[in-house]
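Here the complex is missing one protein chain, while the rest keep their positions.
What follows is chain A.
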Amino acid sequence: MSDGSDLDEAAHERMLQSVTGDVGKRYVKRETQKTTADDLLNAVTTKRNIGQTRIDETKRKQIRGKETLAAPLHRIARDRLQGAVSYVELKKEVNVWAPIVEENRVSDQLVFHEDDMDVMKPMIAADKTAAFYARGPKSDLEREMAEVLKQSKFNMTNDAELTEGEKEIIRAMDLKEAKAKLAQMRKMRALMSYKQANDARKSKIKSKRYHRIQKRQKRRQLLKEFEDLLSRDPEAAKEKLKELDSQRVFERATLKHGKGNAFNKELRKYASKNKEAAALLEDHLRLGRELKTKARDETDSEASTSEDEEDAGTKTFEQILKESAIEAAKAAEMEPEEETPRIQLAEAKMTLAKMRAQKTRELEEAKLRGAGKDLPKSKIFEENEDWEGGESISKINESIAKQSTVETKPPKKKRIKKDTTAEDEKNDLFSQSKHKDVVELFDEADEQMLELAKKEIEREKRREQFEKEDQIEETTRKTKKKSKKPTSVVNEEPMIDPKNFLTLETNNLNALPTDFIEKMDQADYDQSQAIALAFADDDVVGAFEEEKGEIEEREKGKDIDLSLPGWGSWTGNGVIEKKPKKNRFVIKAKGVMRKDKSRAGIIISEQTTQGITKLQPKTVPFPYTRMEDFEAAVRQPIGREWNSASAHQSIVRQSVKASAGRVIRPLNKKDVLQEEFVDELK
């Protein structure tokens, strides 16, 4: 304040000066502007334009003001006016609620009493420790422990985020570091709590099966790690080995998976009858064996021997490599370089790489062999033999086989060639078979037509047609001969390609002599006559009409007769039976105009099944404007079978959630608008 006082004073003085200066000026100004009545009167020197001068606006107002005041409004009119004004104001005022109201109307879910959820908060670690301290130590041990714990600087409390110790550490660091550390610490704490929760959950699982599986997994993991470490860090591998060994020792001591234990004895009783029991027993024994064997016996022994001479570490690794190299070499029936007592690391690697390359090559070769690709005898031909068995094909096969045996070309080329040959061959086969079949079919058709033609010819001039007949027969024979030649080669083949069938037909027709075709046309025309003749007795059209009538009758709506026989009429001797009145109790069926009524030769069924349409909405319901939107909304699955659990929950949640027995208060202006205001500020 003392620093600021100087400045303040200066400012104050300046301000005073300015103010007083202004006042002075204004005062001066006012003096100059002061006018007298004479000035005003003498201001106008000329009388020119005097009629046109307009009275100044301000003066006009002054004049009006001097008039008598208007009478005050009537009370009712005044009230109405006031009301109207304040109504507009009020509308503006209540409009602050508009966004809130709108939001509530639109929202999927209104939740009242949200604070109820606090009850469900889980207990966190800090709560637990606090609860423990609140309870206070009870036994001596607890008391002692509490004392020890109290001395610790790392006791967590609910109030503070950091413990004393952590604070000290942070104080010792600079800000950036501290922040990073803090973040890391938070993360670690969170991870720890997750882990803790997970462990707690797992520890509660009693399932034997679960634990069995768990144990097995652990063991497998251990072995895997060991294998892994063997190549990377032999020292650590040793440790792992010890661990594995402890398992082995334990197994050897307990013989838990051996033959002799009670469970397995029991199991053996059932093993002969029950397959599952046998499998289980087998499993047990195998596990026992596995457990009992030393992990990596050889290497271990090697390592142990080498340990005596030289220090372990790189040596063991070398030896492992050497061992593997030798083994690999043996497997590949190669001469290992056993003469050299110590193989260098690089050399070993080289050999290993070679081995691998060799092996992969072998594998590839094997694969190829398996696929039958580089062998001289190709399987395709064998297949063909099964498939066909014809002479020509076998010949072709042989020739191709010769080719393939003679030519030693790279497999790719060969394959292409083979493919092409095979295709050619197939085509050949197809053409043959089709040819044969088509010809047969064609022949049949021919023969039918010919018969017709013959009859015709016989009926007419026989003599004249003799020659032609001969000709026709000759041509047919020729075609038969032509066609039968290949069929003798190919015995029977049911495969037909419809496309080829059609093309072949046309070709053959073209091949026929023109006079024959003419005859055929003639025959075609007469065929319809023949059909009519054949069905002379059957009235096809009539039958159809009859059928249509039947369907019509069947589909016509039926009158419903509600009359009860004998009801409303006397019976007995001497009763004259009245003529029945116009039946009042019959509900007449609605007459429907049939669609096929004026269309001959067609039946359109009127019995359309309503099916699902009965169950479907007929119009698009209100909020939707297009059918597609409505359909999309309805088609959206909401069940838990088609949604994830969380999605399902969020879909099906209630639109209004309120707990019974708890008062729902009207909106509170203070709370709601305050919140809104704060949100806006944000």
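Criterion: contacts are C-beta pairs under 8 Å (C-beta built on N, C-alpha and C of every residue); 3 or more make two chains touch, one makes a residue touch a chain; residues count from 1.
Operating definition for what follows: contacts and distances are computed from a predicted model.
Novice: Considering the UniProt annotation of the chain absent from this complex, which name among "DDB1- and CUL4-associated factor 13", "RNA polymerase II subunit A C-terminal domain phosphatase SSU72", "PRELI-like family-domain-containing protein" or "Glutamyl-tRNA(Gln) amidotransferase subunit A, mitochondrial" applies?
Specialist: Answer from the UniProt record of the missing subunit chain: "DDB1- and CUL4-associated factor 13".
Novice: Tell me which residue among A:Leu90, A:Met173 or A:Ile587 touches the hidden chain in the full complex.
Specialist: Touching the chain that is not displayed is residue A:Leu90.
Novice: Of A:Gln184, A:Ser563, A:Ser659 or A:Gln674, which residue touches the hidden chain?
Specialist: Only one listed residue reaches the unshown chain, and that is A:Ser659.
Novice: Kindly note down the residues of chain A that lie in touch with the hidden chain.
Specialist: Spelled out for chain A, the touching residues are 78-80, 82-84, 86-87, 90-91, 93-95, 97-98, 101, 104, 110, 112, 201, 204-207, 209-210, 614-618, 621, 630, 633-642, 644-645, 648-649, 651-656, 658-669.
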